[in-house]
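Submitted below is the structure of interest, expressed as structure tokens.
Yeah, one chain of the complex is gone here, protein chain that is, but the others are all in their spots.
Presenting subunit A:
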Amino acid sequence: MTLDKGELAESSGEPDDYVPSQRRLDRERYRRARARRATAIGALSTLVTGAVLYLVVVNAPGWPRTKETFFDWGYAREAFPKVLEGLWLNVRLLLVCGAAVLVLGMLIAVARTLRGPVFFPLRVLAAAYTDFFRGLPLIINLMIVVLGVPALRLQGVTLDPVLLGGTALTLTYSAYVAEVFRAGIESVHPSQRAAARSLGLSNRQALRYVVLPQAVRRQVPPLLNDLVSLQKDTGLVSIGGAVDAVRAADIIVGRSLNYTPYIVAGLVFVALTIPMTRFTDWVTARMDRRRAQGGVT
């Protein structure tokens, strides 16, 4: 039973003079051959699918007209710089709203997990908030805030559609993000809180140093997902007349009756979200790998 502290077991991982056996080499050769075949089949089926889609669209009876109204190169070139200029507004909205959403969402999530009768009204308020704003369609929320608030003619309240639109976005998205945070907080095993409390940490300290850091880490993928979604929904502030990428396209469409600018705006948004989506995938994959390596997460 008794072990000297010096001889406590450590696993050894020293290199030896291992030479792969023929069996291993055969297996690897087989796997490589199969991988090559799979790649070839994949490439072929992609080509065929693409060709079929192309032929179906191009041979559609309305294609020539559609091509003119939606894919006009001239209008595309005219719209692109304007749309890009508008996009700067979307990016700024994303940054400001994203930060506000994270802070507000966290506050609401924490409010919902507070215990004790003192916090009852706060808990109810937070729950009501998330229920309401998760259920309310964003477009209606935007119309109420962007069009309804100025109609009140309150002194000192802004009429700026960008500010109002940003407020509406923040209201809706902080409700989503609060639920993401709350799920994270609840996913931290109670034994972690017990360990923290047994060390003498107060409830607040346990939350701050032990529960929240683990909760946030786990929720990074779904949070990024909501940010990608917020990024494209910033396009909706155009309903209040703010000149963002969508509105910039709108202006040209209204003048020319050609829809190409919408396509340009759409593609620009896609181009903006792709890096974010890839980043999300990368983070998720990295976290999965970590989890697979170490037991306790």
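Here is the rule we go by: contacts are C-beta pairs under 8 Å (C-beta built on N, C-alpha and C of every residue); 3 or more make two chains touch, one makes a residue touch a chain; residues count from 1.
Keep in mind that, in the parts below, contacts and distances are computed from a predicted model.
Student: Between "NADH-quinone oxidoreductase subunit J", "Predicted Zn-dependent peptidase", "Aldehyde dehydrogenase" or "Amino acid ABC transporter ATP-binding protein", which matches the UniProt record of the unshown chain?
Tutor: The UniProt record for the chain left out of view names it "Amino acid ABC transporter ATP-binding protein".
Student: Pick out which of A:Ser21, A:Gln155 or A:Ser191 touches the chain that's been left out of the picture.
Tutor: A:Ser191
Student: Using the definition of touch stated at the top, determine which of A:Thr69, A:Thr167, A:Gln214 or A:Thr277 touches the missing chain.
Tutor: Looking across A:Thr69, A:Thr167, A:Gln214 or A:Thr277, the contact with the absent chain belongs to A:Gln214.
Student: Using the touch definition from the top, which of A:Thr49, A:Thr66, A:Thr158 or A:Ser202 touches the missing chain?
Tutor: Looking across A:Thr49, A:Thr66, A:Thr158 or A:Ser202, the contact with the absent chain belongs to A:Ser202.
Student: Touching residues of subunit A against the unshown chain: what are they?
Tutor: Contacting residues on subunit A, toward the hidden partner: 1-3, 5-6, 8-9, 191-192, 194-202, 205, 209-210, 213-214, 217, 293-297.
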